[in-house]
Structure formats: C-alpha cells, structure tokens
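Complex shown without one protein chain; remaining protein chains in place.
Moving on to chain A:
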Amino acid sequence: MSLSPDVFTYVADLVQRRAGIQLDAGKEYLVEGRLQPLAKEAGHPRVDAYVRDLRVAERPADVQAVVEALTTNETSFFRDGTPFRLLTEHIVPALRGPNGSLPRLRVWSAACSTGQEPYSIAMTLADCVGPDTSVEIVASDLNTAVLERAAAGEYSRIETNRGLPSSMLVRYFDAEGTGWRVREQLRRQVTFLKHNLLEPPAFGGQFDVVFLRNVLIYFDLPVKRQVLEHVLAAMRPGGFLVLGAAETTIGLDDGWERVPLERGAVYRAVPRVPAWGLPTATSPVPVVLPAARGPLTGAVPRTAPPGVLPHARPAHVPAGVPAPVIRPITPAPVRGETR
C-alpha cells in the first residue's frame, strides 16, 4: 500500500507553502507513516482517501494537523553542548556593557520543539547572569502540540537522560510520576508562542540572542533567506544568532557575520546603520544603542527595516511587548498537581 503520486505532490506542496518544509521525492513513506494516525482518526482506512477528502475543503484545522504531523521535532537538552558553553563564555560577556552591566537579556528560541532548548538556555543563564539582569526567553514553534508539551515542562526519564546533567536535573526539576517536571521558577522565564518562521514575528524585536537550530535544514534556499531576514529584523544590531552544527548563513544573507568560536555556528547581526557610529559587529565592546540616551525618532531613516530600530519607539514603551493577538501557550492543568 503506497501513496499515489498526486496525493504526495499535493501534501508536499501544502507543507512547503505553509511551513517551508521540503519533502523531496522518495519521502512518500514518511508522509504515509505520519498521516496514517490522522487518517484513522478521521475514519479513513487509507491515507490517500483522507488526503483527497481534506483537499476538497482544506479546512484550516485539518491543514494545521497535516503540517504538524510532518514536522520533525527531534531535540534534546543541551543539544550539541557547545552552543550553551559559548553562551556563557562568549556571548553573554560580549553583551555586557563597558562596566560589566547587563540590565536585560532577551533570547528567542525560534524553533523550540518540546522545550528542551529554551529550558537549557534558561538553566545556562541562571548560572551566568546575576539577579541584576532581567532575563526574558521567548520560545516559538509552528507545532502547537509540541508547544503544549513544552509549556507543561514535563519530561520522561528517557528525555532527561539525554543531555541533561544530573546536577541540573536536581536543581531545576521535580520528580513527578515516573518522570520530571521543570520547576515553576524556570518555567516562568519562558514564554511559549505559536509562530511560523515564514512570517515576521509579531512579538516584537530587539533580541540579544536568537537560537535558530536544526530547522533551516528543512527549508530550501529562498525560504532560508526569508527566514533569516525575519530573524535579522527581530534582533538588535550586534545581537547573536546561534545555528545548528550543520547550518550556516554564509551565501544566504550578508546581514550576518560569522563569529569564529570553535565549531560553534555563531553569527552576529551586522549593524545596518553605520552612520550612527555604531561599533562594527566585531568590536569587543557591545553596542551602546542611541535609545539608551533617549528616543531618536526624528533621525530614523525610513528605508531601514522596522525591527532593527528600537529608537523609533518612545523610550517608555519597552521593546518587544507581545502584540495583543498573540496568546502565550499555558500548560494544561497537570494531573495530581498540588501546587
């Protein structure tokens, strides 16, 4: 029993349009395997019939379910190790002001899957910034099912055994059932939002650090470019981008400069408005934004992308206030929870 070509073509096209995900010929088995449960649930014994049925109406909920089923959500705590060490050893120190100050730190985990990545970031930062730094971590994904799991912060033993040092486990998790749950104090630091990387983020910009790991690999070249452009617009100049070990911006977008740190795929957003005398991305001292000295609304060139210009914002409005349409994903009540 295999998928008919027209059904595969339709699904591949749908997933490409909605999520940017490339499904090359030969992935028929993947489509069939991932959609089988959906077909069954809808009362269709065969995926072919289910998809043909779906195609007639293309109801948003059905489309979303198909797209979600075709995302790959593989992840782990402290995946690849190095990026998290580089966060502590290089990125955070580089973001500190000349006197070592770091009043706030905004981090975006841009394809967070089931949450191991943002929680690993939160644990790393808890160990390397003090109480004087207000940390905000936004974590997003296209897949609402993984987001709900992420927000609940519950992990099986197999998941915590993958990449999470026991010392971190006992500090930041509580035993729950046969697994573990991220403590509230850490969960509170992370806001989970549904977001499609094909679109510009609606939750404000000015991120100091963006983790965009192991997701560009699913996209073709034009989509990679588009995604990187949206991410760049959401960063403060001089902010850091952390990619997956096998990913690069090189040849895709010249808004980034590779930071030569070991094997780590770390890039820095090149400041786009050198006329303001911003230091270059390579300068050791972090950028002091004109915004710190007051709004420069009048001086904002109209051609620059809005996301890179905090200065256009009145000083009393904090950057990155979530747009009202975005509702954070909050965990469903957990069985047996006493807190």
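Going forward, a residue touches a chain if its C-beta (ideal position, glycine included) is under 8 Å from a C-beta of that chain, and two chains touch if they have at least 3 such contacts; residues count from 1.
The criterion applied here is as follows: contacts and distances are computed from a predicted model.
**Student:** Of the options "Cyclic nucleotide-binding domain-containing protein", "ABC transporter permease", "Chemotaxis protein CheY" or "1,2-phenylacetyl-CoA epoxidase subunit A", which is the UniProt protein name for the chain that has been left out of view?
**Tutor:** "Chemotaxis protein CheY"
**Student:** Which listed residue (A:Ser134, A:Asn161 or A:Gln185) would be found touching the missing chain in the intact complex?
**Tutor:** For the chain that is not drawn, the touching residue is A:Asn161.
**Student:** Of the listed residues A:Gly81, A:Gly97 or A:Pro222, which contacts the missing chain in the full complex?
**Tutor:** For the chain that is not drawn, the touching residue is A:Gly81.
**Student:** Spell out the interface residues on chain A facing the chain that's missing from view.
**Tutor:** So the residues of chain A touching the missing chain come out as 74-76, 79-81, 157-158, 161-167, 169-170, 174-175, 214, 245.
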